[in-house]
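Here the complex is missing a single protein chain, while all its other protein chains stay put.
As written, the chains take the letters A and B, and residue 1 is the first residue of each chain.
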Amino acid sequence: MQYVIVGGSIAAITALNVIRANRPDAKMQMVADEAVPFYYRALIPFLLDKSRTVDEILFTEQPTDDKRVKFHHDRCVGVDSTQKVIRLESGNPLPYDKLLLAAGSSSVRPDIPGVGSTGVYTLRNMDEALKVRDALEGCGKAVVVGGALAGIKMAESLQRTGVHVTVVEQFPRILPFIADTETAQRMSQKLGQEGMAIHTNDSAAEILATDGKATGVRLVSGKTIPADLVLLMVGVRPNVEFLAGSGVDTDLAVLTDQEMQTSVPDIYAAGDMVQIHDAVTGEDVISGLWGNAVHMGRTAGFNMSGIKAVVPPFLSSFNSTEIAGLPIISAGLIHPQSEQYTVYTEAQGENYRKLIFDKDRLVGMIFLGDITKAGVYINLIRNRIALGERKDALIREVMSVLSTL
Amino acid sequence: MEVIYVQADRCLGCKTCEIECRIAHTDTDTENTLFAAVSQLRPPKRRLFVEQGEKGKTPVICRHCEEAPCIVECISGSIYRDEQGFVRRKKERCIGCWSCIMACPFGVVVRDAEAHIAVKCDHCPDLDTPACVTGCPTKALQLVDVDSLPQERRKELLLKKEV
Partner (left out) sequence: MTQSTDRAVTEVLNNHKGGSQIQTVWDRYEAQQPQCGFGELGLCCRHCMQGPCRIDPFGEGPDRGICGATADTIVARGLARAIAGGTASHSGHALHLVHTLKKALTGQAPDYAIKDKDKLKAVAARCGIEIKDRSSKKIALELVELALAEFGDKGEPLTWAASTVTAGRIEACDKLGIVPTSIDGSIAEVMHRTTYGVDADPINILLGGLKCAVADYTACHLATDLSDIIFGTPQPVISKANLGVLREEAVNIALHGHNPLLSDIIAQVASDPALITEAKKAGASEGLNVVGICCTGNEILMRHGIPLATSSISQEVAIMTGVLDAMVVDYQCIMPAVATIAECFHTKVITTMPIAKMPGAEHIPFDEENAVKCATAIIRQGIERFRSRNPDKICIPHESSTAIAGFSAEAIIGALSKVDADDPLKPLIDNIVAGNIRGICLFAGCNTVKVPQDYNYVEMVKRLLAENVLIMATGCASSAYARHGFMTSEATTKYAGEGLAAVLTAIGEAAGLEAPLPPVLHIGSCVDNPRAVDIATAIANKLGVDISKLPVVASAPEATTEKAVAIGTWAVVGGLPTHLGVIPPVLGSKLVAETLTSTVKDLVGGYFVIEPDPNKAVKALLAIIDERRAGLGLS
């Protein structure tokens, strides 16, 4: 059995590990446009401020250590599902019995004047990170365009190197997908105290450059912010272009069933090139979350190994991080728009809690500061557990964990 | 595999297990004692919690789940399964992103804010018997061979958590 896996991040590696464990006879080929060894993408910010070396962010077990796995540092440019082969950028066709598409997504590079200047970067993979790290030598000021989680994490890292950082976010608040107005405001304040400048309700209109080298950013509001370095962190889009003509159905991204099989038999997909259905909001979305990628990769791996498995209910929004020394965990519906939801908030010092209910079901939560037992609450959201009379105990934080399971 | 088995109807809620857990996880040059634990500048964290449940008192403790959500969600390679099958945390790999706290439906991963690392049950790898089990005065916590348990109990014990 010939397994081909397109992609080199967590969804791909999880699937590979599952197939390897369940099919001792399997031959596996991986195609990825980043060179081995594999690394934890979330640790890239720690490369910038040199708090971790490249070695320290690598996977401890490299899948390519297994002799049954052949690695191609290449790019898949087409899929022929009738012949069951994929085409590589290097020209060679690669036949498969079972194919996993886990090619991930790529940074969006906004089409604004000056975006091609030196000193302007997108930052999603290790190569880019190492370039930015080098560019930080002698850098005094930086602008990070995009104040969502990835942008803020990079901004914090830059700031730790002594660079003065300005963040520009087009939403009225930073962290638009994981924070509500209150939490975002608290975070902004903390970041501000640490010296970070934040402009919300604004975006980059032009990269200013002298002699082809970036010198600043002009914002839509008209403000100009000088910068030696500009990071573009405005989002990603799924890598699905290479599927044109393959017969694999796509909408926002690749469509799959609960077993992660695409519309074409023997072709599976996982990770953030897949469109999923959110269990709480009911919306079709693309999720870049690590855990979702693990589940998709694992489910695909089992089914590709001939063991039936289905994905658990997905939440597209659940995040945990620490920003400016304040931990935040949020999940589900954090911006309830309709009257159907009741919202409980509680603030004490640096701690802030918000619970959003749909009748007796918890549908969303934000914990800032004190994040104790956040997973218990998220479990309630994910499994849409009707709380009945226990709702009150949950609000008062006296509900027994065991009664939530 | 020997695992910690909770017999909830024996729990009296005395929280000796919580205290023993803190003592065992005290970072001290001398012997791990109650007095060493309470005199720490940063008191050691407990990794299990005695709770008042609907049916009575019970310790809530890491199940070392078969499909451990904390391993799934760990974005830095810090949480892993050791050779004995227990879910543990590599201190030096932890970045304090708290994904494991977000993931655990039992709420038994806690944040050590000062050390900026997540803390969870490690099944006391340096002890023959985990400290909480040794300390339990009513044997509400016992170390049992999971294979020796009847199927039903086993299932209950290794509560397979779908995430």
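One rule holds in what follows: contacts are C-beta pairs under 8 Å (C-beta built on N, C-alpha and C of every residue); 3 or more make two chains touch, one makes a residue touch a chain.
Remember, predicted model here, so these are calculated numbers, not experimental data.
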Report summary line: Where A:T60, A:T82, A:T210 or A:Q348 are the choices, the one touching the absent chain is A:Q348
Query raised in the report: Which residue among A:A21, A:V343 or A:V398 touches the omitted chain?
Result: A:V398
Requested in this report: Could you tell which one of B:V50, B:C65 or B:V109 touches the chain left off the display?
Outcome: B:V50
Query raised in the report: Tell me, which residues in chain B touch the chain that this view leaves out?
Result: 10-15, 50-52, 56-57, 137-139
Query raised in the report: Which parts of chain A are in contact with the chain that was left out?
Result: 346, 348, 396, 398
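Everything that follows uses one rule, which is that only the chains that are shown with their structure count from here on.
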Report task. Averaging only over C-alpha atoms, locate the centres of chain A and chain B and give their separation in whole Å. Result -> 29
Report summary line: The answer for chain A against chain B in the complex is residues 40-43, 46, 57, 59-60, 290-291, 294-295, 312, 318-322, 327, 329, 331, 371-376, 378-379, 382, 398, 400-405
Query raised in the report: In the complex formed with chain A, which residues of chain B make contact?
Result: 49, 51-54, 58, 60, 69, 72-73, 75-77, 80, 95-99, 101-107, 109-111, 116, 159, 162-163
